[in-house]
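Submitted below is the structure of interest, expressed as structure tokens.
Shown here: the complex without one of its protein chains, the others still in place.
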Amino acid sequence: MGGKKGASLRGSLASSGFKLTIAAAAAACVAVVLMALDSSKNGSFSDMSAMGLFQRTVGGLGMGSAATPAWNLLHYDPRLQSVDDSNMWPVAGGYPYSPSAVSTAAGIRELAREDLEIIRVGP
Amino acid sequence: MTMRPLPSNLKHINLILAAGGNLAGRYPLRTLVLIFSLAAILFPFLTALSISEGIKLQSKISVDEGADFYVSGDSAGSAAPLPLSSVDRFRGIDEIDRIVPRIVGRAYLQERTVAIVGMPGGAVPESILIDGGRPIQNKGEVIVGSTLSRRYGLHPGVKFYMPINRWKRFTVAGVFSSRCSIWSSSLIYMSLDDAGELFRMKGMATDLLIYAKPRQSPVVSVYLQNENQKDPPFRIQSRDLVNSFFQKGFESRAGVFTVFYLAAFALAIPLIFILTGLGWTERRREIGTLKAVGWQTLDVMQVAFWENVYVSVLSACLALAAAYVWIHALNGFMIAQFFVAEPGLMPDFPVPARFVPVPAFLAFLLALALTMTGSLYNTWRMAATLPAETLR
Partner (left out) sequence: MGRDDFAMVKAENVSKTYRLSKQNRVEALRHVTISVAKGQSVIIRGASGSGKSTLLRLLGFLDRPSAGRIFHDGEDVTGFSEEELCRIRSERIGFVFQDFRLLPRMAAWENASVSLVPLGVREKDRLRRASALLDQLGLHDRIYHRPEEMSGGEQQRLAMARALIRSPELLLADEPTSNIDADSARKALEILAGLRSRGCTIVMATHDVDLFHPFEADAVYCLANGMIEPV
């Protein structure tokens, strides 16, 4: 037996579901495009070469998440100062800037200076 | 008439579309609220991680384009300046290509701390300067960062001095382009002699930049460590050491941030519980009805799962788009100040940011975990119960 003449699937839940699926796929595509755009922007030749030229000019400057060397050089560039001496400042309580609290590249070591000799005395 | 079993992929497609139909067709407003709420929770997370990735990229360039070794004096375990004559200690090492003394310091310009870099000769490529400026040609000339130029009107030709040494006058020759990196923004670049006069440390350098010949870094490292056995001692940082810690440092920070964010995220769970649990009585009865007409428990669970997937995908994508606009159009207004130590609601340099797939995927997983927590267990409990119970 036939159903209603011209029965339409428009407005059905499945068609809403299909539209939502398309919307989700489109949103994912937009996200991918944005990431690709961002990647091309970040990887753009002129920007990368400008950053490279600048760093070669200044001999490599800046590593931390601080654009200015406020407080100390540690979080600006740990290569310049890898020791947090803020605990020696005369401000009671101090400012809790330390390698573990501030810098995004924390605790960079130096090449060890191996000069410790243990002199054993006795039999 | 008994139905012949149809291909199972059609069943799964039906269930996926049923999930979408529930969200978009039956409860569109609630779905929208849920998506926007989740996106609002995820957007700061994505913004922060994108800024972290941006800084990491710029830091990587700083490490890669810097020297192979940084040598400074040692004063009770802290870095200290060393005399320029220290260069002689390393001249005999054939594997060294060149040694460049540098002064890096900081000073105040009005209320702002600025970084001072002095290099021999002070040569600067014109391509990294903004139009209207030129490289240093004369004594006392400096190149300033774009933020300093904008904030204090330090345009080419302007003369100024700094409180640290009022007798030392400078003339702005050029301004670094904001494309150079965030660390150029508050930088004053000058010749080594000028920096020595400014800090009253003529004949000294804060560090020596040692550039090894290609593939000779390990050899130079050994020589430097041997040289360090003699007095006075110095501090050495090698690019290899920095590289090994650099990556770990960023990952560790990003990991710590993610953990803290998850903890804060947990506060959002009650909100999501409320939103996903809206109409929970109605949903319970609905599940009972579906079971009564022949839906299996797994069928009900599958619909619930796909509902969560839809919401998570849409909210993660919306959060990423919002973060993208926030960074690129609004320069990280209000948010960037928590992740780059620069005062002010609106940073006056382009906030570094990179939108890479991992944080976006992580955001999707977070949203999925949150929505699942809010709904999947309860759905399973309802679906696994006898219909008579859920229909009551």
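Lettered A and B in written order, each chain numbered from 1.
Note that contacts are C-beta pairs under 8 Å (C-beta built on N, C-alpha and C of every residue); 3 or more make two chains touch, one makes a residue touch a chain.
Note that the structure is a prediction, hence the values are computed from the model and not measured.
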{"item": "Option from B:Pro163, B:Pro214 or B:Gly294 whose C-beta touches the chain left out", "value": "B:Gly294"}
{"item": "Absent chain, residues of chain A that touch it", "value": "1-4, 7-9, 11-15"}
{"item": "Residues belonging to chain B that touch the chain removed from view", "value": "1-3, 5-15, 17-18, 25-27, 282, 285-286, 288-297, 299, 384, 386-389, 391"}
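Please note the rule applied: only the chains that are shown with their structure count from here on.
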{"item": "Chain A to chain B touching residues, read off their complex", "value": "11-21, 23-24, 27-28, 30-31, 34-35, 38-39, 42, 46-70, 73, 75-77, 79-83, 85, 102-115"}
{"item": "Residues of chain B touching chain A in the complex", "value": "14, 16-26, 52, 54-59, 61-67, 70, 72, 77-79, 100, 102, 104, 106, 112-115, 117, 119, 123-125, 127-128, 147, 176-177, 179-187, 189, 206-207, 209, 221, 224-225, 228-229, 233, 235-238, 241-242, 245-246, 249-250, 252-253, 310, 313-314, 316-318, 320-321, 324, 328, 339-342, 347, 349, 353-357, 360"}
